[in-house]
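One structure coming up, written as structure tokens, with questions to follow.
All protein chains but one are shown in place.
Labels run A, B and C following the written order; every chain starts at residue 1.
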Amino acid sequence: MITVGIDSGNRNTKAVVLKDGQVIGKALILTGFDANESARQAYETAVQAARINPAEVAAVVSTGVGRNEVKFAQENITEIGSAAKGARYFVPTVNTVIDLGAEEGRAIKLTSDGKIADFASNEKCAAGAGSFVESMARALQTTPEEMGPLSMKYGKEVPMNAQCVVFAESEVVSLIHQKTPKEDIARAVHDGVSNRVSSMVRRVGLLDDLALIGGPGRNQGLVQSLKDDLQKEIKVPEDPDYVSALGAALYAVEIT
Amino acid sequence: MFTQFKQWYTNRHDYARDWKERSGSKVIGYFCTYVPEEILYAANVLPVRILGGHEPQDVTEPHIFGMYCPFSRDVLAQGLKDRFSYLDGITIAQSCLHIRQAYTSWDLHRPTEFSYYLPMPHNVQSAHSRTFLRAELEQFKEAVEQWTGQTITDADLDRGIDIVNTNRRLLKRIFELRRQENPPLSGQEAMYLVLSSQMTDKREHNQALEKLLEQLPERELKRPTGERLMILGSENDDIPFTEMVEQVCGATFVIDDHCTGTRYFWNESVPNEDRLLEIANRYVDRVPCPTKDWPQRKRLEHIQKLIEDYDVQGVIVIQQKFCDPHELDIPAIQKVLKGKGIPTLFLEFDVTAPLGPFRIRVEAFLEMMRQEDLF
Amino acid sequence: MSTQIYPTEPLQLWGKAKELREKYYLDYRDAHEKGGLRWAGGAWSFDAVPAGLGRDVCSLTSEPYGATLAHNKELSLECLEASENAGYARDLCSYMRLYWGSILIDKYPYGGGYPKPDFIWQDHICCSHAKWYQVVSDLEGGIPMWDVDVAAGPYKDVTPAKIKYIVDQLQDGVEWLEKTTGRKFDDELFIEAVKNEMRSTSLWAAVCAENKAVPAPLEEKTMYSLYVLATLSKASREVADFYAELLAEVKDRVARGIAAVGNEQVRLMSDTQPPWAFLKIFRYLERYGAVSVGSLYTFGLEGIWEVKEDGSWGPRTTPMEKGIEIKTRQQAMELMVDWNLSKPEWQHFYHPQLKTEMMLRIAKEWKLNGIMLHYNRGCEGLSLGIAENRLGLLKAGFPVMTFEGNMGDEREFDENMTMARVDAFMESLGVKKIR
Partner (left out) sequence: MNENETKEYWRWKEYNWKNPDIPDWRGSLVTAGVDVGSTSSQAVIMVDGELYAFSNMRTGSDSPSSALDAINWAMEGTGLTLNDIRFTVGTGYGRVNVPFADKAVTEIACHARGANFMYGPTVRTLLDMGGQDCKAIHCDERGKVTSFLMNDKCAAGTGRGMEVFANLLAVPIEDVGAMSLSVEEEPAPVSSTCVVFAKTEATGLLRAGWSKEKVLAAYCSAMASRVVSLLERNGMEKDFAITGGIAKNPGVVKRIERILGVEALKPIYDTQIAGALGGALFAKALAAKAGKDKSAPQGKMAGR
């Protein structure tokens, strides 16, 4: 059976084509103003990549903030549900899922049979991981991709308290003026994000089998800060961006 | 001269552990300055104030809702991170809801052999609060007796009262030296004095204060006094901030109104045949925390008096983020200060002070007082 | 999935509740025209005491007034901004900021300007209550004010000395009231008001207890409009009588199996004041067949309860039902103070464990499937310990959903995010939307 999962996020729209438990195609495009249109593009790109006939697709399920806008999906599933399912696919024993996006972050606790036991997401005044790191990269005049490697070379821990992206940016600017090494600032930025994420994880309860999904999972510096903070091993799937879309595709199998 | 006090403050946990070993007695952590330390000293128990650690933490999110003040969360974090694992008991006297929450969560998750909530009355302006508090102190005393297995006699209470009162008297005498044109100690040093007194055996602390008092009159700060500032508001033990204002920006704090500062020790108790009533009166009559300062705002008069006595030129008003009691007083305070022509700067504090953004505010504030030089 | 499982019908007393509410606000506004007096204070105040000054003494209770302002989107924003511009912090109690705003912009939602009270009769429960009116008095250039401190500890530890502290303040308060208003205090009127209060609050608890039935005869959104009467004037005969009538109607609904929500399949409770401008979240829940059957807030703020012989929660037996005759002011005050100190929604100010226990009781006796906790940025008092309650409920095996918002400041409520949370919560409960 072939199913497609579409994750309509604030920043990116991801699509995954799943055939008998194997990913055979995927696509990631920037979300435009018309979420449905973006979803369609992602869908078509993924189907092409999978080299299948669209008629073979048994079901399409959407997830993500724009999930209700994806008109051609038969069903939708919340971000929490798809993240849990997707993470379980990669790490069958996972019981704590950290799902980070551009603006949002979530921590999900799972029961041993994979059901959602509890979840927490960032509340109003707390910045999400992706765009926070990007803003800070800009303040440091580097690229978001460079932030991870940079912070791995830190020498000294610098506490950073600001919750607000813009205020954190001005703290970063003062750190620069104080001639704090870029490496240390990059580490401080990741520690700051990690601090908020760890708080969320602790809120749902910190268990042993952690997985981190979502784009920021590719940022090694952030993953390192999180590991240091939580004192746990954290598994990151190879393509962390696609996990929720995959979760939606898995759900499509369940309902078909 | 201040090294000892600084060390006490910095190594508070080592001190308490060592004290416990030396004395073989119990150590109790307290969350608010309304706790009657007299009774604890009478019982040979060492009261230590639980303050925050000023480092970002991520352990309190499951326990305290984010709209509660960062201080209360920082305090709870100390408990959850087992920094105070040597405590035999914890206690709080009723004050604000925020710190109460830190206490109750501590009680739930780091239980100690003794945990006591003392319903210190809020209506301290009512005549009945004394009688009520006296009855509550009686209950508290009995609970402490039961815990330590020792009866607290009047002589014990007298000893407890004397230890605490002496400490208050000595601190006040030192603080009064700050009224001089060139105060012999900085605000930061004064801060170390009061903070350390809340976490050491006051008998030792008193000795150190007496020694300091002998040397202080001869002392001079190695820099000009600069603007004479007062700092007032909620809990404040932010040493780096004080250091920045005094050493980087060149002003001097000459007085404060904080529960970690003068509010803690300003009033001594007035001798009374009924010792518990004496203690009750002291806590009812002390400079109030805003939670208890109604229907009249008595703290306003007190602040104005301090401004006059200490020849204050400018005031920095600080507040822990989300601190409702202070937020409810600050507009009234600012209005009065404005009326008196005293410049004020308002700052909102978190667990760590963002020194960069704060520095510009402080510099601009001082510049406002100094700017004639620029024209 | 069928959409209708149980029969429903509208509540007959709905209209009357609305009328009583409106009459209350108009009576206050127009009190002076009739030679009467106006006083202001909290819904927690001992309102039976000023009732001793005469039947023409009207009150404006602050929290429901704040909620009323919060309902009105435009007016509330105007009020909140006025308070902020006057220098009051944005994270303070939102009822309080709305209330001050109404003074600052001089607008009363029932027409006219803010009707200045003749005196303030308040009690101090959280860090804000007495200071709330300190500011009101500041803004109005001084209003005589009496505040009673009730913070004497939880009811389980009550002692005569604690009761005495509060009664003494009330006795002084009577003297003060006489001096301030120039009126003579009438003990008989006061005793009558005390009895009314006990009747109102016991009856309201009885009404809430009926919601143990499946299907629930009432849902929480409706209950808000009913319980509010006690927050306005719990010591009035009208309110006590209304609750007697209401109890009869609700009992009848239970007997006939009438449901508040016809597709009830998931029973929930909420916690703390809801975001008043977004009560539609309760309607959204209904799309899942999920019904909030109440909360410690709706049950325990104006309901006085006791543990019955079978161990379950029921309305507290009034002194009158016990055959106690109330003869003197002192006796009435002692009984009234004891009654008020037993208020469920007061216990957890001392320890979250007390609230967790009460919530677990409700969860079991009212047969709940899950709990929604509103982390209310607008009220530090009722959200005190809420995170610990969550942990306690989860530990006992009840699914919990949290959402952040503000009862009176809609700028702090994210509608889309909250709906998304409801979706995820329902998904985790295994419930699907009824399409």
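What we mean here is this: a contact is a pair of C-beta atoms (placed from the backbone, for glycine too) under 8 Å apart; a residue touches a chain by one contact, two chains touch by 3 or more.
Computed from a prediction, not measured in an experiment: that's the story for all the values here.
Peer 1: From the touch rule at the top of the page, work out which displayed chains the omitted chain touches.
Peer 2: The omitted chain makes contact with A, B, C across the full complex.
Peer 1: For a quick check of understanding: of B:Ala127, B:Val270 or B:Met368, which residue touches the chain that isn't displayed?
Peer 2: Looking across B:Ala127, B:Val270 or B:Met368, the contact with the absent chain belongs to B:Met368.
Peer 1: Against the chain that's been left off, what residues of subunit B make contact? List them.
Peer 2: 250, 321, 343, 346-348, 356-357, 360-361, 363-365, 367-368, 371-372, 374-375
Peer 1: Could you please point out the subunit A residues that touch the chain left off the display?
Peer 2: 10, 30-35, 65-66, 69, 103-104, 124-125, 127-128, 131-132, 139-141, 164-167, 169-170, 173-174, 176-177, 182
Peer 1: Touching the hidden chain in the full complex, which residues of subunit C are there? Just list them.
Peer 2: Touching the chain left out of view, subunit C contributes residues 81, 84-87, 90, 410-411, 414, 416.
Throughout what follows, only the chains that are shown with their structure count from here on.
Peer 1: Which chains touch each other through the most C-beta pairs?
Peer 2: The chain pair with the largest number of C-beta contacts is B-C.
Peer 1: Centre to centre, by mean C-alpha position, how many angstrom separate subunit A and subunit C?
Peer 2: Once rounded, the distance between the two centres reads 41 Å.
Peer 1: Taking each residue of subunit B in turn, which ones touch at least two of the other chains?
Peer 2: In subunit B, residues 61-62, 66 touch at least two other chains, as defined above.
Peer 1: Residues of subunit C touching 2+ other chains?
Peer 2: Expected reply: 375, 404.
Peer 1: Show me the residue ranges of subunit B that touch subunit A in the complex, using the header's touch definition.
Peer 2: 55-62, 66, 350-352, 354-357, 359
Peer 1: Quick check on the complex: what are the subunit B residues that touch subunit C?
Peer 2: Those residues of subunit B that touch subunit C are 61-68, 94, 96-98, 100-101, 104-105, 107-108, 117, 119, 121-123, 126-129, 131-132, 135-136, 290-291, 294-295, 297, 321-322, 324-325, 327-332, 334.
Peer 1: Along subunit A, where are the residues that touch subunit C in the complex?
Peer 2: Residue list for subunit A touching subunit C: 65, 77-81, 115-121, 123-124.
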